[in-house]
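The excerpt is restricted to a subset of chains, each kept in its original location.
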Amino acid sequence: MPGITIDKNHCKGCELCVRACPQHIISMSKEITVRGYFYARVHDPSRCIGCRICALVCPDVAIEVHAHGLIFELFEY
Amino acid sequence: MAKVLMKGNEAIAEAALRAGAEGYFCYPITPQTEVAEYLSKRMPEVGGMFLQGESELAVANMLFGAASTGKRVFTTSSSPGISLMQEAISYMAGAELPVVIINIMRGGPGLGGILPAQSDYFQAVKGGGHGDYRTLVLAPSTVQEAVDLTMLCFYLAQKYRNPVMMIGDGMIGQMMEAVEFPESYEEPPLPPPDEWAATGAKGRKARIIKSLFLDPVSLENNVLILEKKYQQMIREEVRCESYKISAKNKVLIVAYGTTARICQTVIDELEADGVSVGLFRPISLYPFPEKEILKEATRKNIKSVLTIEMSMAQMMEDVERAIQGRRPVHFYGRTGGIVPTPEEVKEQVLKVLSVKRRSTKKKS
Amino acid sequence: MAVDSKTVFDRPVTLRDVVTHYCPGCTHGVIHRLVAETLDELGLRERTCGVAPVGCSVLCYNYFDTDFMEAPHGRAPALATGFKRMRPDMIVFTYQGDGDLASIGMGEIVHAANRGEKFTTIFINNAVYGMTGGQMAPTTLPGQITTTCPAGRDVNHTGEPIRIAELLAALATPGYIERVAVHTPAHILKAKKAIRKAFTLQRDNKCYTLVEVLSTCPTNWGNTPGEAIEWLDENMIKYFPLGCYKDYVEPEGK
Amino acid sequence: MMHQYEVTFAGFGGQGIMTAGQLLAYAGIEEDKQVAWIPSYGPEMRGGTAYCTVVISDIPIGSPIISNPQCACVFNRPSFDKFTPLVKAGGLAIVNSSLIDVTTDRTDIDEILVPANEIAMKAGNAKAANVAVLGAFIGATGIVSFDTIKRVIKEKMARKKSVLEINYHALDEGRKLALKTLGKKARG
């Protein structure tokens, strides 16, 4: 099962991943980071397809994507 | 006019307009970009020309062309940008053009930082460009003085047909103080620009605005013409101010710009502690108030002279030269964007006082 | 045997694990990652020297784990030239904003490109001077408001925006010049390809290479990161069409 | 006899720090005092701390470098950490308790806790938090009069009636809080 990890420390709350996720499973937390940002988190991890789109658009490289076994090769990267 | 609260940069911009500036050419750089931003709105309102150039190099040369029309024009920049203007400044001095260049100095060398510094003293005062020329250099220590001197710059540029620089540190540009603009702006009479500017060869011989003199006799002659103006500046344009200078002073501080204000605070505090210290503040850095400093420094009770700068002993050299070995000259400076606090300056004064006699060279 | 968990997207080695100073949503960060990934993939990190500009990316030397030089404003191509000429075996890239490259550094970029200097330029076009707080750039769009054109850029006063890819493509010296964007995943993928191609051509000592990247500046455009992406898509691409403006052609008989 | 007063306003960018200082400086001018408003324009990371210092004086202002102000108005935690320790002994800290959940352990200064964000929200606009703190500051120190600061707010900031009302309200709440904390009686 694919999944992502968002590094709260790097996240600046730009919401670009939220906009981009085709599964609409990322949203912003109500909490603030030490740097004063609301950070992104996955509210429905089970629906993640591991497409890596969120990671691609994240300007702060805050997102890591994992896959188990065969991964969905949406694009060559 | 009533007093208004203004940022140094904006006050300078407004003062230039009041002094009749009709053209402003610029390139953004911290900590003076507010001048450009202010004038991008205001210049068109007064029918003047605002143009952001592609670089400071281009801007300085745009000034060259613009000043050749006889109109009042200026630019503002900060340290690295001013370095890029050196060739053009040398050319404009050689071609006897009246331009005003304002340097809101930041820490160097290189890209350095953006905080206040005074480390472009040498560049401004000795001339960073090539050849025998000088720029008249003024240094304000308050926003109000920045206004007054900006206006004066435009007059002096015309009077001498020479580039005039004002150097303020980032603090002067960024802080807000109350300023008052004169109701109306008046100047002593000046030769009308159409006696020398390029205005079209109609009914007169064509004019050439240039610094090229291939024949060395002519070139030397041009340099001597400039030199004569510089000698006149030395006679007529020395400006300085003193603070609590008295027969009781044991130490004379020499400082300009923001540093001088800090020294005032120090002097007040020391006075309260019963230590008498005077401040000599050069306002014109070129011409440098040599005689005036010498006079104040050689008062009977004065043991030492202490030069305070936000740079590494640059003005210090001129102070030493002025003092001619007649008093020990000490130096204390911070640099790279650090503004000395009154506390540390005070400590230096006390240190100087506790030392009997030191070499004139040693940096305290 | 259990199915292993595999990381399929991670921070490239060449990109240090530090928080950048860029504003939230600024796509400078995306471009950094693409360059770093490329250096990883091509195995060039240990023999690369970057040249940082003066602009928001002035501190990029803190983010890339390669040797770096910090150039005077606009002069990165000259530094890169000097460096690469002395060390043709190394990989050199400049990372420059539009104020840096298209305004003050115009002379240097045209001449470096024309001499066919064998380094790579990553040119970040965000239509504004980011670092100094949003002044007009040569790439500012007609009508776009900035702090030095408060009524919007008037092309009668300051001319049309400069299209760097098109301009440099007009030079005769062989080179590779492509314009890409990084506001959507699909564009990011294309941008990555272009950047990889540029570094590959450099590695193979072929020609000068430049990738112009349309990038956002939410802070100075005065919008949110999401709005900035839309603004770029709707306004910038129209004026700065994406695509390859000059492709490297192997000389005959080589 | 008061010669010179220095106050630092500090917080995140966007909290109206610079504006608060400027309003105070304008008020100083209105009352024919010498003023200087000194911003931080240093290398802030975006989202970092911004601050400005206002000096109000009866005599020309010397050093614009204020290492130890008489008062610090702090709007967020980093500012609290940085500036409260710098306040001169006998001075004052005004703390935005909406965002700062600690209090100073200094015993040589006064401290006023102002839930500025809440006051502003209640007044009708989150942006008025800075004015709430300003109200507390003026209430506590009386450096300028409320009449003056109200006139300045009207002239420089809030020409729209509704906005003006909100700000006046926030100002007054701040003032009251300060007086209560310090046990003073409300003036004008």
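Order as written gives the chain letters A, B, C and D; numbering starts at 1 within each chain.
Here is the rule we use: a contact is a pair of C-beta atoms (placed from the backbone, for glycine too) under 8 Å apart; a residue touches a chain by one contact, two chains touch by 3 or more.
For clarity, every value in this text was computed on a predicted model and none was experimentally measured.
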Worksheet item: With only one chain per type on show, what's the overall stoichiometry?
Response: A x2, B x2, C x2, D x2
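Here is the rule we use: only the chains that are shown with their structure count from here on.
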Item to complete: Starting from the mean Cα coordinates of subunit A and subunit C, work out the distance between those two points in Å.
Response: 25
Worksheet item: Could you state the distance in Å from the CA-based centre of subunit A to that of subunit B?
Response: 55
Worksheet entry | For subunit D, residues contacting two or more additional chains | 47
Worksheet item: Which residues does subunit A have that touch at least 2 chains other than itself?
Response: 12, 35, 37
Practice prompt. Show which residues of subunit B lie in contact with subunit C when the two form their complex.
Written response: 26-30, 33, 36-37, 40-41, 51-52, 54-57, 80, 110-111
Worksheet, complete the sentence: The answer for subunit C against subunit B in the complex is residues 54, 58, 70, 72-74, 99, 103-104, 106, 129, 132-133, 135-136, 138, 147-150, 157-158
Item to complete: Please name which positions on subunit B make contact with subunit D in the complex.
Response: 3-5, 30-31, 113-115, 142, 170-171, 174-178, 258, 261-266, 268, 337, 339-343
